[in-house]
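Here the complex is missing one protein chain, while the rest keep their positions.
Up next, chain A:
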Amino acid sequence: MTIAIDIIGRVDELSRPMLLPLAAGEVRAGFPSPAEDYIERDLDLVAHLVQHPSATYYARAKGDSMVHFGIYDDDLLIVDRALDVRPGDILIVAVDGELTCKQLGMANGCKALISGNAAYAPILLSGCDVTVWGVVTHNVHALRRGVGR
C-alpha cells in the first residue's frame, strides 16, 4: 500500500501559540455545570501589548514635548523596532546624537517630526540627519503614585 504525502510547509515553531479563550465546555449528558461557560484563561497583558518580544524595548520618557499625545514625564514607553514606519506613528528618533520622541507628520507641506507641544517647533525632514530608532506602540502612564514605576 502506498500513501502520498504532500509537504505543505514546516511547522512554525517560532511564533508563540495563539491563546484562544475556551468558549464551549465539554459536551456531556446530564445536568450541565453552570461554570463551564465562564472558564477562560488569564489575560497576559505583556503578550497583548508586545507583538515582537525580541525586538521590543522599554524606555523612560523625560520632558514635556509630547503631552498633547498623552506622553508625560516619567511615562514608560513600549518601543517596537520590528515595525516599519507609517505616517502618524509616534517614533523614537536619534536627533543630534540624542534619543527623542516625535510624531511623523507634515509641516509646511513637507515631511516633518512633530512635537506634541506648541512650544517645540517641527523638525523638517528634508536635508536633516535623522535616524529612526523604533516605533512607540504604547505608553504606560501611572495614575497612582508609587505604583508600577
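We take it that a contact is a pair of C-beta atoms (placed from the backbone, for glycine too) under 8 Å apart; a residue touches a chain by one contact, two chains touch by 3 or more; residues count from 1.
To be clear about the criterion, contacts and distances are computed from a predicted model.
> What is the missing chain called in its UniProt entry, if the choices are "Sugar ABC transporter substrate-binding protein", "Universal stress protein", "DNA polymerase V subunit UmuC" or "Transglutaminase family protein"?
The correct option from "Sugar ABC transporter substrate-binding protein", "Universal stress protein", "DNA polymerase V subunit UmuC" or "Transglutaminase family protein" is "DNA polymerase V subunit UmuC", the UniProt name of the unshown chain.
> Which chain A residues touch the hidden chain?
Against the left-out chain, chain A lists 10-11, 13-14, 52-55, 57-67, 71, 73, 76-77, 81-82, 92, 94, 97-101, 120, 131, 133, 149.
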